[in-house]
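Presented below is the structure to which this report refers.
Every protein chain of the complex appears in place save one, which is left out.
The block that comes next holds chain A.
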Amino acid sequence: MAQTLAQKILQAHTDEAVEQDGQIVQCRVSMVLANDITGPLAIKSFYGMGAKKVFDRNKIALVMDHFTPQKDIDSANQVLISRKFAQEQGIVHYYGGGDCGVEHTLLPEQGLVGPGDLVIGADSHTCTYGGIGAFATGMGSTDIAAGMALGETWLKVPPTIRVNIRGNMPKWLRGKDLMLMLIGAIGVDGALYKALEFGGPVVDDLSVEGRLSMANMAIEAGGKVGLFAVDAKTRAYCAEHKRPGVLENMAADPGAHYDRVVEIDVTGKEPVVACPHIPSNVKPVSEVRNTAVQQVVIGSCTNGRISDMRDAAEILRGRKVDKNVRCIVLPSTPTVWKQCLKEGLIETFMEAGCIVGPCTCGPCLGGHMGILGDGERAVATTNRNFRGRMGSLNSEVYLASPLVAAATAVTGFVAGPDQL
């Protein structure tokens, strides 16, 4: 049977024959993930199930990234639960201090996830790893607890939507714009219960970091995974990031069955923003350019990688952040932070008047370090613009690429880089 990428990877992790979409299969997992918010619930469920030992202490990652550095007593106490569990179980990949970063940047960077893996994580953006050809999907804490105990989980084989992206890629367009365009086209439940599989010349030319940033937002279209084929670029990325030995290219079989095919032509397109309060409310930057903002956030699991930092710095270099804007820059892992330092990007951000902060998810979810007050408006490189997501119920979040976010920080109004 000709298989989609999703079917192919699931097949490699189950003893059952993957024969049709909708079929439920029991799969072995390669990595199980939880963070400081979802970990404590998973641990409670783990012991509640009567489990005593995790299935493999090398295949569990606990990353304390959401309220880090801990913002109050309750959030610090949540970390205590995870740390104690990690110590008791001998969990190898526990990150809670200076080695900690935003989980979905950290794991691929540390080679803890790779092509062909099956990853389950108690975080909806676990789908990020599809950028390097892993079947990775978000679940809740109790499913993750079962995964930690059994080393397996049940999965429904998802129908696949094939997304072909072609045309001449404009200079200021990034993976973020492509993904927002897709979500705008198919809606926030356009891929509900389904897999997204990306292809086409534009995707082939896209950097691995750009692919990770696209796969990250598959969940914003309701998707179960967002998958990219494994090519020479993926293999080079993995070899650079402690994951050598990925030798094979991997793609869907010719003639695989797709539920739907979506075509996107990027020729002549300008950068886009997702306007409040839903990620599908996508408009070209020029349509909202006179909108004043009070906060800009550059970072998160969507766009906190080194290429994102370079993009932001390119715009901010030699310029100043508008007096009415607080521009927060959060490189997403210690490795990204150090690289920024080495390349002089941190100095560029500071000279421009940005607040440069630690590797944290904080502002993205209205956790801490960048909360919006009543009536405030933000442009963020994060992934969700739900009402009240970043603070007050009367605030607004616009989602955009680091280029657009940085240009907005300079002008004080929603702006594309060509407006500077």
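Some notes on this structure:
In this section, a contact is a pair of C-beta atoms (placed from the backbone, for glycine too) under 8 Å apart; a residue touches a chain by one contact, two chains touch by 3 or more; residues count from 1.
One rule holds for everything that comes next: contacts and distances are computed from a predicted model.
Per the UniProt record, the chain missing from the shown structure is "3-isopropylmalate dehydratase small subunit", taken from the list "Putative dihydroxyacetone kinase", "Carbohydrate ABC transporter permease", "3-isopropylmalate dehydratase small subunit" or "Cytochrome c oxidase subunit 2".
If you put the hidden chain back, the residue from A:17, A:80 or A:192 that touches it is A:192.
Considering the full assembly, A:393 is the residue among A:1, A:292 or A:393 that touches the omitted chain. Counting the whole complex, the residues of chain A in touch with the unshown chain are 24, 37-38, 40-41, 44-45, 48-51, 66-67, 72, 74-75, 77-78, 121-124, 126, 138-143, 145-146, 149-150, 154, 188-189, 192-193, 219, 222, 224, 278, 365-367, 384, 386-389, 393.
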